[in-house]
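After the C-alpha cells below, expect a handful of questions from me.
Other chains dropped; remaining ones untouched in position.
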Amino acid sequence: MDNVLAVLNLGDFAQAFSKMGMFPVFDLAYYIVSILYLKYEPGSVEVSRRSPVASWLCAMLYCFGSYILADIMLGHSPLDYFQHNSHILLASAVWYLIFYCPLNLFYKCVAFLPVKLVLVALKEVVRTRKIAAGVHHAHHAYHHGFIIMVIVGYVKGSGVALMSNFEQLLRGVWRPETNEILNMSFPTKASLYGAILFTLQEAHWLPVSKSTLILIFTLFMATSKVVMTARHSHGSPFTLIESWVCHLLFGSPLAGAEEDHHAAAPTSPLKTKEELSDGARKRKAKKAE
Amino acid sequence: MDNVLAVLNLGDFAQAFSKMGMFPVFDLAYYIVSILYLKYEPGSVEVSRRSPVASWLCAMLYCFGSYILADIMLGHSPLDYFQHNSHILLASAVWYLIFYCPLNLFYKCVAFLPVKLVLVALKEVVRTRKIAAGVHHAHHAYHHGFIIMVIVGYVKGSGVALMSNFEQLLRGVWRPETNEILNMSFPTKASLYGAILFTLQEAHWLPVSKSTLILIFTLFMATSKVVMTARHSHGSPFTLIESWVCHLLFGSPLAGAEEDHHAAAPTSPLKTKEELSDGARKRKAKKAE
C-alpha cells in the first residue's frame, strides 16, 4: 500500500495532511455542522427560546460529546476538554449565531447547500482525526487493550449520537424505543469500522502507515457524506455487504427480504429517526421559527 | 467594596464567618431541610415503607448529591464523600427520624414554620460555602478552566436538583418532559449566578475578597429563601431582569407576554413541577401517611 503511494508521490502529502492543525478552520466547520443538526431536531428552536442554558448545553454536547464520552470511558474528568476556553467560546459563538442571529441570516448562509457540502466535508476530516486520536490515546493507556481501543475510537467518532437519548432528555424529549446502537446511522457505523481499522493499524496488523490510513479514510468519509448530503439520502454504502455478513453470521433477514419481515411485524416502532429525511427535518425546523 | 466593609468594620466578621466550621450544626440543618423536601415528593412515603434501601439512597442523594456530581465532573470517585462516616450516619439518622419517627413527631417539629425558616437559612449558608469550595476545587485542578469552575460551582450549589430525573427513577417515577435545566428553580438559578461570581472572584476580575463575597451571597440567599419559604412562593427576585435580558439576547417572549404565549401553546407539558406549590406538595405528603 505504502509502495503504491510512494509511486504516486502521495506519502509526503499524507504525512503533511495528518499533521495539519484542526483549529480553528476545521473545528469551526465541525461546530457549524453539528449545531445545524441540533437546529434540525424537532423542538430545539422552542427550547432555545424558553431555556437558553439547556440549548447551550445541548450545543456543547453536539460539539464536544465525543471528548466527553471518551474521557468518561478512560476514567478522566468529563469536563476535561472544557479547559480549552477558545474552543468553547468559538462553539458558543456558533451556537448563538445559528439560533439567535437576526433574520436567521447565519443559519441561511451555512444551510445553503453548496456551503453546507464544504462544511460537511471539513467535518469528516475532523471526525477521522478524532477516531485516530482516540485509538492512539487508548493504546497509550492500555497497550494490549484492543477492545478498549476500538470502543474509545468508536465513541470519539460517533460523539453525541451515542448519547442521543440523554441529550434529548435534556430538551424534555424521551424516545426510549430507539437509540443509535439499535439503529446505527452511517457515520456511527463508519466510525465503528474506522475504529477497528485504526486499532488494527496501531497493533501493526495492517500493513499501512497511520498517515496513509488517515488520508484514505478521510477521503472515503468526506466523499460518502458529501454525496449523501447532496442527495438527502440516509442509505449507506455498507448496506449490501453488511446484509450478507449479518445474514451468514447472525441469521438476520436479508435486505431484500426486509419487506416481508416488515409485513410480518408491521408495528415496529424503531424507525422514527430514519424515516425523518433530512429535508423533512429541515422543514420542521423552519416551521418552528 | 472592601473599603466600605472596612469602614463598617465588617472585614473581620466576613473573615471569621468564611472560616466557620459547618459540621455538625449547619450540615444538620442542610440534611433536615433536604430530606424534608424528599418527604414532600409525591410517593416518597410509600417508597420508604416498601423499600427502605431505595428511600435511604434517595435521602443520600438529596444530602450529598452535590458532592457526588462534583466528584463525577472532576473525574473522582462518586463515592468519595462517603468516607466521612460521621456525616453519613448523621444524615441517615435524620432520614430515619423524618420518615419513621413514631407519631411523625420529628417531622412535625422541623416542618413547623418558624423552625423550618431557621433551618432554611442555615441551609443556604452551607450552599454558599459549597459553591465557593467547588469553584476553588476546580480552580485547583484547572487553573484557567473558567467554564469548568462555573460548572463545578453550579453543580455543588444545585445538588440533587440537577439529577432529579434519575433520583425520581430510583423511586419508580419518570417525568422526562421536564428537568431542572429546562425549568430552573430559584436555588438552581442562584447557584449558577453564584458560581459565575465566585469564578470571577477566583480569576481576580471582581474587586472583592472571597470572604466578603461569601458573606454577601449568603445574606442574599438566606434572605431570599426565608422570604420565599414564609410566603410559600416559587417566584424569583431575578424574574424581571432575566426576562429583559433573555428578550434582548435570545428573543424569548417577555414575562408580560407570557399569557399570550400560553394561549398560543396551551398544551405545554413543562409546568408540572412549578405548578405544584409547596403547600400542595405538603398536603399530598400528609395524605400519603
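Just so it is clear, A and B label the chains in written order, and each chain counts residues from 1 on its own.
Throughout what follows, contacts are C-beta pairs under 8 Å (C-beta built on N, C-alpha and C of every residue); 3 or more make two chains touch, one makes a residue touch a chain.
Predicted, not measured: the structure shown is a model, and the values here were computed from it.
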| item | value |
| --- | --- |
| Copy count for the complete homomeric assembly [2 present here] | 3 |
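As a convention for this text, only the chains that are shown with their structure count from here on.
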| item | value |
| --- | --- |
| For chain A paired with chain B, centre-to-centre distance based on mean C-alpha positions, whole Å | 36 |
| Chain A - residues contacting chain B, complex | 47-54, 57, 71, 75-80, 82-83, 85, 88, 99-100, 169-174 |
| Contact set on chain B toward chain A in their complex | 72-75, 141-142, 144-148, 151-152, 165, 176-179, 181-184, 192, 246, 249-253, 269-270 |
